[in-house]
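Every protein chain of the complex appears in place save one, which is left out.
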Amino acid sequence: MSTALEISALSKSFAGVQAIRDLSFTVPKGVSTALIGPNGAGKTTVFNMVSGVYGVDAGRITVNGVDVTRMPSRKRIGTGVARSFQNVRLMPHLSVLENLLVGQHVRASSLAALFTPYRLIPNHRWKREARAALEESGLGRWADETVSALPYGVRKRIDLVRATLAGASLLMLDEPAAGLNPSETNALRDHLKDLMAKGTTLLVVEHDMHFVDSICQNVVVLNFGEKIAEGPLSRVRQDPKVREAYIGSDGEA
Amino acid sequence: MVAQQIVNGLMLGAIYMLVAVAFTLAIGVLNFLNFSLPGLFMAGGMLAFGLMKAGWPFLLAAAGALAAAAFISLLVERFAYRPMQGGDPEVPLVSSLGFLVLLENLMLVQFGSDQQAFPALLPDLNLRIGGLVIGYAQLASLVLSLGIVAALSFVLAKTAAGRRIRTVAESRETALLMGIDIARLVPQLFVASAALAALAGILFAVNYQQVSPFMGEGVGFKGVAAMIVGGMGSIWGAVLGGLLIGLAEVVSISFIGADVVNITVYGLLLLILIVRPQGLMGRAPSREKL
Partner (left out) sequence: MSGYLTGVLVVLAFNVMAAYAVYLPLAAGQLNLGIAGFMAIGAYGSAFLTNEYMWPMWAAVPVGALAAGLTGLLIGLPVLRTHGIYFAMATFALGQVISAVFLNLEVVGGAAGYPVTDYAGPNVVFAAAAGVVLLMLYISRTRFALELTAVKSDPTVADLLGVPVRGMKVAAFALGAMVAGFGGALYAHHYNFVEAQHFNVLLSVFTVLYVLFGGTQTVWGPLVGAAFFTLVPELLRASDQWRYAVFAVFIIVFMAIRPQGLVTAALFRQFRRRAPEASS
């Protein structure tokens, strides 16, 4: 089985505080994985290093077989990795369709593409493609709305469509279910399952263990920047080290 | 000769320093590049001149000019700063420029566009130390400026009010959580920075014995340059920047010629911005948190 993401011996410290210590784990293609652990365990830091927002102190990151450890952040999407943010980050003043068009950049970045007057061409293929992707996720009716006017749950899912349009085969989601009501959570879950069925691999940071259980086959547990357990959720939650890590925090696992 | 130029540069630098501190208060705490400050600088000088012409004694005229500048600054806060919260950061800059244009044109209508002679306050007495000639008026304004800046720095560092201001500068959210009344603090800051700018204008008028409706532009923009060279938001940075810009100006005038002033002063600014954008004494901007 080939791997979507391989992290080996990764370390990172901020101002002398070791945020990630000698971390290694693998996300095989098609095996959606959850990254869990108490607050401050270093989950988001891992995302930031994989997406290139932070550099690494030591170790290696490989996405779909490509070593991205020293690659500039903007080039990494070309290897097939995209991420979401804890608070959805769409461009608020642009319409939904325009946000999706920005997502297509990685596949339309030539000078000729940049200066094609696509807005003057009725039904230009970029617009068609973006609309089709929205329709497919049942979000078609929002296409021309301004993002800032949309409900939170819809924005989260548009974020997913944008990542799909960017050609992401590995999608890192930072607390996707946070702040959603139950029906929005269900819609999101269906959307994610649909993406997985089409071959996308997920790496999810999430506190809601029911949600994790319903979409992830594998779980990696972090505590103080170190991996303390790995495996299916049912087994990991029996692990005494994991139980210990969560005592004194919210005891959710 | 060189020593004399250095002294002259420091005297001029003291004026820039006050303007730079005024700008740095607005930028450092409120994140607002307040372009009405050159207008308030000019209003300080012009109104003091106008009131003296109307027969007021100097100190009363100066107080009147300061009070008027403070009042105008409250209008700036009300119309240029307050409505713009949460919008594009360039917008308050435009409105504050509107105030600069307004003030200049009001003075123009009242006093005409010509340069006016500001009466000499102190008889033309000079202090002579070795070969150096130092005007009493200039010396007095240098001492006054440094005293005010030192006092301001003390207030910011040591008092409860200063702590509140620093908290707002660090993070508005934290300040709100701590129950700091930002709505009351902001107008006070506007009054303080206006008073500094207007005082600089009065001192300029006293030292150089001339005023005009457009005197704020050159000095005001150099004040901005001084603030950035020293480091935005740093009071002592503004002091250092002001003195440096004053020195650079005087020295380049006397050794190369008046026309190159802008090249040296703004070239220095440009160089600093490229090499060390946070200024000589500023802290590096922190990277966005995700």
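Lettered A and B in written order, each chain numbered from 1.
The working rule: a residue touches a chain if its C-beta (ideal position, glycine included) is under 8 Å from a C-beta of that chain, and two chains touch if they have at least 3 such contacts.
All figures in this text were calculated on a predicted structure; none of them were measured in a lab.
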Checked against the full complex, the residue among B:6, B:63 or B:106 that touches the missing chain is B:106
Quick one: which of B:121, B:155 or B:260 touches the chain that's been left out?
B:260
In the whole complex, what residues of chain B lie against the chain that is missing from view?
27, 33, 35, 79-80, 83-84, 87-91, 93-95, 97-99, 101-102, 105-106, 108-109, 217, 221, 224-225, 228, 232, 259-263, 265-267, 269-270, 273-274, 277, 288, 290
State which residues belonging to chain A touch the missing partner chain.
51-53, 73-78, 82-83, 85, 89-94, 97-98, 101-103, 105-106, 108-109, 113-120, 122, 126-127, 144, 146, 162, 166
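What we mean here is this: only the chains that are shown with their structure count from here on.
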For chain A and chain B, let me know how many angstrom lie between their CA-based centres, rounded off.
49
